[in-house]
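Below is the structure I would like to discuss, written out as structure tokens.
Shown here: the complex without one of its protein chains, the others still in place.
Chain lettering (A and B) follows the sequence in which the chains are written, and residue indices restart at 1 in each chain.
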């Protein structure tokens, strides 16, 4: 600033004292070059100094890294870090939801699964999964960057994001896919088998199908398949793996006894509701964070997400109310989650009304879906398959219908819808084949399922040697759930 | 950058080779114009090029939207989004607090109310409430922008905030007002009636009184009424509606039996305490987020908020300790909330000592207020009226006393205090009239209150057909609360 002021003064000075200095130069020039010059162009010198000074200041600012570009870079990374933290918090949501929806005798087991699964997902995704997913060697699978190697730790590597923040966000997503499985196989699976399956899902299967969609190299993304935050990539994948697991495990003892569908009530609706609300706010990291940048589209995504969640909750409440005569808390919870899963694929591309419709339909769907899976004797204690698989597929299709650019109802033609169907089928097929193979191997190796005696007594004692609520008297007629 | 370097080189070159080129031009000019010129002004050309280049770079940066102004715009929106998420998380806080403070036989009912109420608030505020509140057609009510229409989705619409983020933040506030009611009417209200009341409160009443204060058009704001984050606009409004509801509903069976005030202990102090801590951190979105921008005043507001919360907790603890001989956990909890509600109006304008005093007084007030409402047989199971109405009024008055600019104790005269009183009375009157009408209509239409039999048995079975803690043995002597 001082240098600029100086140069302006210098210029003013010039118009008064210039002539004093110019003539001798003129004389010198005449003598030296043999001709006279106008020295007026020297007036440009102070201006040049100004520009040089300004330039130096700018260069110095760049060294100090305080340019608007740099602040935006930091802001992008800090926002996605905050979003990643919200997604990681979803582990608490899933943990409380699933535990609360199951019986107290299995609480320790479910808590243990949900707690260790994010630890395992973090490590296996760091070792293998991230490389398989985000290395762009082939359209089908990544083949490098294992252990998060080959990236700078603090420069932009994925758009404006550093490798660490992108890894953390993506590891949290991988953990989500594994956690979804946990609920559907609860109350009967062996702890060790669940641990092994989770590692394989997060280290191998999820990264491969994710690679198809969320990398520049991926073949499904190339086809135009659109899944902004993972209705299919995360939720349906978890849902398919859960469906295969639940089917191969078989239902809990007493669930479908005597030709009836017996309700096995959860033991703690307080923590289940807390879990739902934690998941709700976690989704504000899941969907808006998937913008992978801090910009003005981020809050828009938060609003479509919130409208769909609200619509899903209301729709499921009233659907269940009409069907059973009472507003069922577990259906309010699952309706909200259904709306959230449903909007996940399209949250950035649909309008407000579209978001509400997507949520409403998801909320209705989830109620009927829970009934459907019970009718075919797939026992899913927490409704994970209905929420994540069914509404995940619905949400992915909904992009082809409601996207304001490419959706069928918005004049975008049938193309997007076809791409969506291809993606759903391809990823579903891969995940079903992979999951079935792993579940089957585990079943032949170890039996997969705890003994009937242990199941009746509760997995907490059998698998972990402790109980969740020591000091409280329990209803021992509850031993067999309904028996 | 390269173009600038080029020009500097060109300038240096000029002083050595200029003469080589200038004379021929001079000759040409002489021939063409019939006289000799000084060509020295041509020296300005490279400088002009520099400036043009710089200008183009700046223009290009603007196209790319990476200017400091733009980054600040994004930062404002991201921060208020994070604040909105924290406020939305308060639903979990209220849900756990209210459920824990009530009996286990009503837990599902309270959880259901607290969960669905934010879904309903989101939708009703989107459809109607936001337009009534923030459209600026008249000083008394908004008359447009329903369904969040008429705004761009990603440009600045409210100061620097986009319409989506401003809507989300405000919808979370509207939901808070409705949630406050939930606690005071708990354990005896019909689920349907609560749902209808919540919709009307968030869609009509709250937006109208809020319009008076928080829009440029509002008449109360015009009078100088100051309520930074809503001690009156949110908390007292919820509190008045709660008071009317509790009065019209009457006390729970057994609460004021045989001329005594019978304590009906909460069933789960663990989740109640968790709820308080969630509300505490939620308030860091509520108050600092109300700055509606990211600037250096935001952390200051967080500190006044935290000091008042701490002071309220300590004051209530010791007040209750002195009165009952023991430190009562429910009073620690309500003292913290009292401090938070109390500082909400003045958090941006008071000093650190002022914040501590506001919190201390709120903490003492809440203890006596709980006793007072019991003495007039207004049965408020969770103390919501004392926390939100009484401390909301206190906090609003406190602006007139402790605001460092306009407060009476800081030489600001009596004017602010008078404005505060006018606002408290006007908003209180409107809300009481509105609430009383709605509660009365609901009472004549449906009875409002569940049957005595259902109340004794618990609303969970009667209203929802399920219980919260299946598998645990309960104390059946608890059926009537105290009977």
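Everything below uses one rule, namely that contacts are C-beta pairs under 8 Å (C-beta built on N, C-alpha and C of every residue); 3 or more make two chains touch, one makes a residue touch a chain.
All of these numbers come straight from a predicted model, not from anything done at the bench.
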Exercise for the section: Based on the whole complex, identify which of B:192, B:273 or B:436 touches the chain you can't see. Expected result: B:273
Fill in the blank from the handout: Contacting the left-out chain: of B:121, B:171 or B:336, that is B:336
Fill in the blank from the handout: Cross-chain touch to the chain not pictured, restricted to A:111, A:196 or A:418, is A:111
Handout entry: Of A:85, A:196 or A:441, the one touching the omitted chain in the full complex
Key = A:85
Completion exercise
Per the touch rule stated above, chain A touches the missing chain via residues 4, 8, 11, 19, 38-44, 47, 50, 61, 66-68, 70-71, 73-75, 77-78, 80-82, 84-85, 88-89, 91-92, 95-96, 99-100, 107-108, 111-112, 114-116, 118-120, 122-123, 126, 147-148, 153-155, 162, 164-165, 167-168, 171, 191, 268, 271, 274, 463-473
Practice task
Over the whole complex, note the residues of chain B touching the chain we left out.
Solution key: 33, 35, 37-41, 44, 47-48, 51-52, 55, 68-69, 71-72, 75, 79, 82, 86, 103-105, 265-271, 273-274, 276-278, 280-281, 284, 288, 294-300, 302-303, 306-307, 309-311, 313-314, 317, 324-330, 332-333, 336, 352-353, 356, 469, 472-475, 478
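Heads up, the rule we're going with is that only the chains that are shown with their structure count from here on.
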Problem - Separation of chain A from chain B, taking each centre as the mean of its C-alpha atoms, in whole Å - result: 27
